[in-house]
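First the structure, which I've put down as structure tokens, then a few questions once you've had a look.
Shown here: the complex without one of its protein chains, the others still in place.
Labels for the chains are A, B and C, by order of writing; each one numbers its residues from 1.
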Amino acid sequence: MAKMKAIRKLGARAGMEVVDTDLPRIGPHDLLVRVRATSVCGTDLHIYKWDAWAQSRLKPPLTIGHECCGEVVEVGASVQGFKQGDYISAESHIPCGHCFQCRTGLQHICSNLSILGVDVNGCFADYVSIPAACAWQNDPSLPVEIGSILEPMGNAVYATLIEDVAGRSVAVFGCGPTGLFSCGVARAAGASLVIGIDLNPGRMELARKMGADHVIAGNDPELLDKIARLTGGLGIDVVLEMSGAPAAVKTGFRILTKGGRYTAFGLPSGPIELDFANDIIFKGARVLGINGREMFTTWYKMMGLLKSGRLKPDPVVTHKFRLEEFDKAFAAMQSNEVPCGKVVLLP
Amino acid sequence: MAKMKAIRKLGARAGMEVVDTDLPRIGPHDLLVRVRATSVCGTDLHIYKWDAWAQSRLKPPLTIGHECCGEVVEVGASVQGFKQGDYISAESHIPCGHCFQCRTGLQHICSNLSILGVDVNGCFADYVSIPAACAWQNDPSLPVEIGSILEPMGNAVYATLIEDVAGRSVAVFGCGPTGLFSCGVARAAGASLVIGIDLNPGRMELARKMGADHVIAGNDPELLDKIARLTGGLGIDVVLEMSGAPAAVKTGFRILTKGGRYTAFGLPSGPIELDFANDIIFKGARVLGINGREMFTTWYKMMGLLKSGRLKPDPVVTHKFRLEEFDKAFAAMQSNEVPCGKVVLLP
Amino acid sequence: MAKMKAIRKLGARAGMEVVDTDLPRIGPHDLLVRVRATSVCGTDLHIYKWDAWAQSRLKPPLTIGHECCGEVVEVGASVQGFKQGDYISAESHIPCGHCFQCRTGLQHICSNLSILGVDVNGCFADYVSIPAACAWQNDPSLPVEIGSILEPMGNAVYATLIEDVAGRSVAVFGCGPTGLFSCGVARAAGASLVIGIDLNPGRMELARKMGADHVIAGNDPELLDKIARLTGGLGIDVVLEMSGAPAAVKTGFRILTKGGRYTAFGLPSGPIELDFANDIIFKGARVLGINGREMFTTWYKMMGLLKSGRLKPDPVVTHKFRLEEFDKAFAAMQSNEVPCGKVVLLP
Partner (left out) sequence: MAKMKAIRKLGARAGMEVVDTDLPRIGPHDLLVRVRATSVCGTDLHIYKWDAWAQSRLKPPLTIGHECCGEVVEVGASVQGFKQGDYISAESHIPCGHCFQCRTGLQHICSNLSILGVDVNGCFADYVSIPAACAWQNDPSLPVEIGSILEPMGNAVYATLIEDVAGRSVAVFGCGPTGLFSCGVARAAGASLVIGIDLNPGRMELARKMGADHVIAGNDPELLDKIARLTGGLGIDVVLEMSGAPAAVKTGFRILTKGGRYTAFGLPSGPIELDFANDIIFKGARVLGINGREMFTTWYKMMGLLKSGRLKPDPVVTHKFRLEEFDKAFAAMQSNEVPCGKVVLLP
């Protein structure tokens, strides 16, 4: 049987390993995809480090990785709309297709959701099996580095554009990859003001490159004053919380204008204490939780932004390695020397 | 000068007093209203008891009360659309009229909001001055007990109908007056299932009268199972949190379906600890803070529900007293013997 | 090979015929359904009469019928979520599953849409093949007459509730089956006022039974005055045009309030002349075209309304015949003597 290279978590311990393994067998609804590029998510780092969340969720052995693009090399018997040679990106949320959420346009938060590279074998490999329902057809001209990062960029597109931002002020807390994409999306979609907030000067510089009009250090003692000045005292219309840091959550609610939108994407590592009365109720706030991307409304919007040149994601791709150099990827993500956006691995 | 009777907070201490005082003088944009009925809100009880919030907000001397209806007896020089003899109810949120919120349809959460009977003299009196911008024209046939409670019923209409409930399951936490109204509104607006949750059996009985299909005790150890059974395991589409109780907030998020709407109205007395990741983000939840009522979209909807007979609020009015019997009102609200809905005072 | 009874259009001419024919063969994504009840749509009458539209669209031979419920007797190899013995109703819109509309929550208006009984063999038969993607799971307690009419009732649910009607006035033009269902849905969902408009007194009587607060003859010379009186001069918030009659379209726009919603469902037989400036632009109107039902958001809402007893569709089922008595069904639909709602055929 044909063999391939894969980055796998073989047991309940930190680290991952490069192994030779069998090619995936696909079912009637699946596509076999030769991976051309795959990128690394914070989730992969949690798995690499084998933290509490990873221990509770993963069942090794498992091939890791959920962001990728590649070429369709085999098509399941029941699949329609895809053929050999198609260039696709993978949606990592695998919906069951028949629950309430799946049947009401909310497949991305399916009740029986599986995640590629978390619940089933993923794409840090030469080949990956993807349900056709999770495949997105790319134009052949799309660079594979960009094809690989559509999944996380989609998070930013969904979070930023879940409601209109045109002519509104936007503050992005956390300038990791999703925050950086969000700066770009908000800029492309006509936000009146895009403010990037982070602690790392290198990431703040990347936020500027992506389109932030202003960057502010998250620990700047004048942060509230600066935002009041930039908004003429009105506060921020749209807060995008991409960091999960409790201090950012607190500040985010504080700067939100009455009637504004608070968008929760960054996962806090523990409970968050909220002043419900002042932060949400008296403010008439809308707090919108974001997980994944709309399948596939978000993808169409994203391609609209990309193809037209309104959104230029290139600055976010800060590192490229060969697939087997995954240790370098995780090192780069944990280093503070060179600001790390997206790390792309090439099989 | 003409004198009137008023219930006033005369100093920084618990209690209120009946006094003879001057009639209010109205400005060019105001109406002088002879109060025909006024009702008591939980806020008034906080003021009566002179709790921490009241001490921080109120500046005695002040006439209390913000829910009322009455007859227009004098019309300010610049007022259009109202005349002597009109029968009006009062919107208690007094907007400035020129801030960002006021100019974008959010007067109810004006940046410079004053509240009747909290920041300016209120309606526990024979006469009250109301800005014409806060007056709602009633049909002469509307009973004054109902005219008086339109303000708090409006909270329930706004909270319940901020998004469509037709064909959706609704759980109401807290069957005080606003929760009771919410049961009625959800029922009238075609919710597939209305569940009232409270600790007080008398209030649970009132919830049934108002249209709850089921009532569950908030401390019922089988609450989660019961709700799972009632919703076929899907969870609740629309949670209305009208209690402010931390345990209710926690349970509310737990029973919310993925992609559902959590509506925050009840004011917790302290910070609330939330599991942002599981309660909001992975759930793709929408958390909507509610303060006041839309001016006057909510009022039109409410009158539509009332006039047609779809919404019958009468069971919520459990007590009536003469205005000077306000001590009885506050006693009734704090008693657990007879379940207390709305207490109406008649000058 | 097993044979079954079916009502088929055998050639390019008026009428239909009862024939013995082979049972449908199902593909891997399909369900074979033993039809327990099927109902007749205006579309079927067009096909029966072989009018211009039918001639341009249908390719005989073809089994007719697209509204039905029944029992699953065979399950395609790739199907998940359904099993033998399930009691299902059929969604008649068969989406391709991979076009832009299908991938953005608009399967019901798929770019490559097929219609059951119009483009592929339908359900006026003992058995029908249905894609699992078009099957809706019913509770065993649902009467088959109701299971059969969920499809057309879904049109009414979608049309009526595409935006909230609670507390708003609704006028329904055309009290055929979909208009009748709409009266019921608007009533159940808390419309402040439901006005049914038709020319046929019997249908007007049915509209009352379904929940219309008022009925007005479409040719009543005082129609505009009556509506002005009923709405306090404000006009109608939500017009539901279910008739396709040019005069109804014209009147519908005339009575619509500024900023109101005009819902277009009834298919006019020719072009409609509109006063764009006054009817749409100066009015700030929203004109919403309705075709089919949301898959399956509408179905969930509908079941919510039905299960809770808010919506009672029984009065709309005015006739029942055996399947082979289809000629009687078409006669009843064209007669003016007994008002005809839905005709259900039982195989």
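The criterion applied here is as follows: a contact is a pair of C-beta atoms (placed from the backbone, for glycine too) under 8 Å apart; a residue touches a chain by one contact, two chains touch by 3 or more.
Note that the structure is a prediction, hence the values are computed from the model and not measured.
Of A:M303, A:V317 or A:A332, it is A:M303 that touches the chain left out of the display.
Of the candidate positions A:V35, A:A189, A:A264 or A:L345, contact with the hidden chain is made by A:A189. For the chain left out of this panel, the touching residue among C:K9, C:R36 or C:H108 is C:H108. Contact with the undisplayed chain is limited, among B:G11, B:G105, B:P201 or B:G270, to B:G105.
If you put the missing chain back, the residues of subunit C touching it would be 100-101, 104, 106, 108-111, 234, 249, 257-259, 264-265, 267-268, 271-277, 280-291. Hidden from this view is one chain, which touches subunit A at 157, 161, 163-169, 185, 188-193, 213, 300-305, 307-308, 310-311. Interface with the hidden chain, as seen from subunit B, comprises residues 28-29, 77-78, 80-81, 96-98, 100, 103-105, 295-297, 299-300.
Here, only the chains that are shown with their structure count from here on.
Taking shared numbers over all numbers used, the subunit A to subunit C interface scores over half, which places it in the same class. Centre-to-centre separation of subunit A and subunit C, using mean CA positions: 42 Å.
Residue numbers of subunit B whose C-beta contacts span two or more other chains: none are found.
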